[in-house]
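Here the complex is missing one protein chain, while the rest keep their positions.
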Amino acid sequence: MTTDPTTYVLRGVRPLGGDPADVVLAGGVVAALGAPGSVDVPGDAVEVDGADHVLLPGLVDLHTHLREPGREDAETVASGTRAAAAGGFTAVHAMANTSPVADTAGVVEQVWRLGRDAGFADVHPVGAVTVGLAGERLAELGAMAHSAARVRVFSDDGRCVDDPILMRRALEYVKAFGGVVAQHAQEPRLTEGAQMNEGVVSAEIGLAGWPAVAEEAIIARDVLLAEHVGSRLHVCHLSTAGSVEIVRWAKSRGIDVTAEVTPHHLVLTDELARTYDPTYKVNPPLRTAADVEAVREGLADGTIDIVATDHAPHTREDKDCEWAAAAFGMTGLETALSVVQQTMVDPGRMTWADVARVLSVAPARIGRVEHAHGRPVAVGEPANLTLVDPAATRVVDGAAQATASGNTPFAGRELPGRVVATFLRGRATVLDGAVVEPAGAGAR
Amino acid sequence: MNPGTGMPGHEDPRTDPATRTVLGAADVARALTRIAHEVVERAKGVDDVVLLGIPTRGVTLAARLAERLAAIDPAFDPVQGLGELDVTMYRDDLRRQPTRAVGVTRLPGAGIEGKTVVLVDDVLFSGRTIRAALDAIGDLGRPRAVRLACLVDRGHRELPIRPDFVGKNLPTAVSERVRVLLSEVDGTEDAVVISAGGGER
Partner (left out) sequence: MKHLLSTADLSKDDALLLLDTAAQMAATQSRAIKKLPTLRGRTVVNLFFEDSTRTRISFEAAAKRLSADVINFSAKGSSVSKGESLKDTALTLHAMGADAVVVRHWASGAPYQLAHAGWLDAAVLNAGDGTHQHPTQALLDAFTIRRHLVGRRGGGDPDGVGADLAGLRVAIVGDVLHSRVARSNVALLRTLGAEVTLVSPPTLVPVGVETWPCRTSYDLDATLADWQPDAVMMLRVQRERMSGGTGGAFFPSPLEYTRYYGLDARRLALLPDHAIVMHPGPMNRGLEISAEAADSDRAVIVEQVANGVAVRMAALYLLLAGDPSAEGNDL
């Protein structure tokens, strides 16, 4: 992979929200960093005015659906990573529920190469835990781990590894190569036909309920399994107050568990189902206001380690239909940072350094890509960086997004913050808020 | 949802300087008495005469006429010979107005089959209400004859309909508004008043 020969100087930016600095990016790394006016800037450097902008390590998404191979009508690796770059991400973990399923070295290497060729963000494929996501026997986890894609995160996301013995084996097996099982916690029998959070709203509007216990029961079982076999567990998109409590308890016991929350679960509630607009149909479902407060609290106190988008693009025909017939999922790459700013930073519950932790440092560590991503903003580090203007506001327009699908739940809403620039190994993938095509795009 | 017919108000339009009273209470009473006599004369008695009032004020007027008919000829039974006919569902202007509440239709105890039906309304204007009433009657039975009585005929007919019994012919401009006030409905002394503007009725 080539590095961008262009040299950039970011003027007056605030690394992790701290004191203003000038930052020079050259040769794919941070070449210089110091008080404004104090650093030597090469004469050919491209100036980026960053006054009052916050400089973060490039964001890392541990939970992205890129849909390729199989559903290129909803998203491709290229369109999905463009969306990632637009949202400030420099690395994404591509979930395995493609067609064919990413359950072999061949498929994960293909996805990894597609990401490298597109050049907007590093794509780290997630390997399926079980063959065909069928939940019956383990996929060749070792082969995926030792492939060119170097898979470290394994998940049947979209489905739960509900068989306890299979889950135990997976947790044990990935220890051999430092992997982690990312569990989609959903007890299948308790959620057959389920459409939305089970509670006051589902009772009233007549959509089949999805009880919180269906999520919590699996998380409780899995943390105990992880403790028993001494392995590492990652809980995908936890959504209920009870789940936060269980993870908090597990951590207090020293269990090696990490947990993620999605941006949408930080702000949206099941009241939106009253519109019967399938845009708000998502797995796990939107929960109550009390759950939203609990996940914010859990994120603020570190119980929840990271924010991951669960970016789930869907075609219009999969959403322009009856709620019960619609697909689960919503896009999130291009709104995640704004939602975290709105719900956590602006109310004073988190600092920008915390944002760097939950959207870059911790997900890079969990995904074992910390050699390249989630690094400190310091001289000599890879120039994987995101520059955000926190004072900007924008009204979300699904059609204007880089993702190939329009199923954003934030359409028409005003969100704070705007990604001004994203750098992947020194190359600007986003500049002045617009996606920048790689040099020689199409010729690779 | 708004029924739109407007419940009768209890304000007194006669105190409004923009209105003028064209018939007073005594005039209304005299007109009804005269109409009652004409009905009897025309029908050569009260046998087979039934009255059908059109809501709202036509119902009240029909009740008053029934009393007078009974006074003229005790053979007239005000219970058997009096009914009310709601024409809402036969109107041709439903889509031009807010949804109207459907009123009660109550046929005279004697029915209308083979009877001389006297339709009673307060103000005759375009004739469209009477057209609707004739259609409604056609669905309810086959009277021997249908006559029309109104307290005021203000002209401007839009259909070939004419009254048989008129309390007062009142030349008006189309834009003027004619209102009949009856003590039972409006809580004021009986009167017919005319005011500028509005245009309705």
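In this document, chain identifiers A and B correspond to the written order of the chains, with residue numbering beginning at 1 in each.
As a working rule, a contact is a pair of C-beta atoms (placed from the backbone, for glycine too) under 8 Å apart; a residue touches a chain by one contact, two chains touch by 3 or more.
This structure is a prediction, so every number in the text was calculated from the model and none was measured.
Participant: Out of A:A203, A:A378 or A:A434, which residue would touch the omitted chain in the full complex?
Facilitator: Missing-chain contact among the listed residues: A:A203.
Participant: Per the definition of touch given earlier, which of A:E136, A:E293 or A:E317 contacts the omitted chain?
Facilitator: With A:E136, A:E293 or A:E317 as choices, the missing chain is touched by A:E317.
Participant: Give the residue, chosen from B:A18, B:V79, B:L94 or B:A173, that touches the chain omitted from the document.
Facilitator: Answering carefully, the residue with contact to the hidden chain is B:L94.
Participant: Touching the missing chain, which residues of chain A?
Facilitator: 189, 192-193, 195, 198-209, 211, 275-277, 317, 320-325
Participant: Determine and list the chain B residues touching the chain excluded from the picture.
Facilitator: Touch with the absent chain occurs at residues 1-4, 86, 89-90, 94-105, 135, 139-140.
We take it that only the chains that are shown with their structure count from here on.
Participant: Could you grab the centroid distance between chain A and chain B? Build each centroid from C-alpha atoms only and quote it in angstrom.
Facilitator: That pair's centroid distance is 75 Å.
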